[in-house]
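Missing here: one protein chain of the complex. Every other protein chain is in place.
Take a look at chain A:
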Amino acid sequence: MTPYVPGDSPVHRCPPGRKILALVAAGTLLFAWPRLDLALAALAAAALLSRLAGIPVRLMLAQLRPLAWILAVLVLVQLALDGWQAGLLVAARLAALVLLAGLVTLTTRSADLIEALQGGLSWLRPLGVNPAKVGLAIALTLRFIPVLAAIAAEVREAQRARGLERSLVALTVPVVVRMLKMSDDIAAAIDARSYDPDRDSR
């Protein structure tokens, strides 16, 4: 998950709900009109906006790293099937969307993002969806991904010391046990801090 980069640019100050809407609009546009010039314009917009937000180029490029392989394969397949323009279009479109999405998370505090999503989900309330709960679930996921990664690394280390790094059971059982214990603790901690899912604060 990309961390928030504090700042006071117009991109930072733009209300999170509007940023999400703009992102959705850009995505729809790019896929409704598969045109190279639009995709390139979106890429340029992403570059410009990140510049405006003061996000280092290095951080923006880091957004694309997990996608490097997918992009490469897509481009190759399209090249073989449809020629270089189609390949470029697919790659540029995907890269532009990922960069724009990255820009939203880099310039929005997760609490604000969650609050905006909650607002966006409120129309689901009659269907029994509690937006506050969904928001907390998202926040918890963001919070505990790094913790879980650390636990998994620790367990892998411990099992390697015992020569068990190839055993799936030896790796997963301790992780799952610790996760269960952890989820008990977290639930108690949330309770202790007066969380009430039924109170509608927003």
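Side notes on the structure shown:
Everything that follows uses one rule, which is that a residue touches a chain if its C-beta (ideal position, glycine included) is under 8 Å from a C-beta of that chain, and two chains touch if they have at least 3 such contacts; residues count from 1.
To be clear about the criterion, contacts and distances are computed from a predicted model.
With the options "Cobalt ABC transporter ATP-binding protein", "Succinate dehydrogenase hydrophobic membrane anchor subunit", "Cytochrome c" or "Sarcosine oxidase subunit delta" in hand, the undepicted chain maps to the protein name "Cobalt ABC transporter ATP-binding protein" (source: UniProt). Note that of A:Leu81, A:Leu127, A:Ala161 or A:Ala192, the residue touching the chain absent from this view is A:Ala192. Per the touch definition above, the residue from A:Ala44, A:Ala111 or A:Ala153 contacting the chain not shown is A:Ala111. Even with one chain removed from view, chain A keeps its contact list with that chain: residues 1, 3-4, 6, 109-111, 136, 139-140, 142-143, 146-147, 150, 182, 185-186, 188-196, 199, 201.
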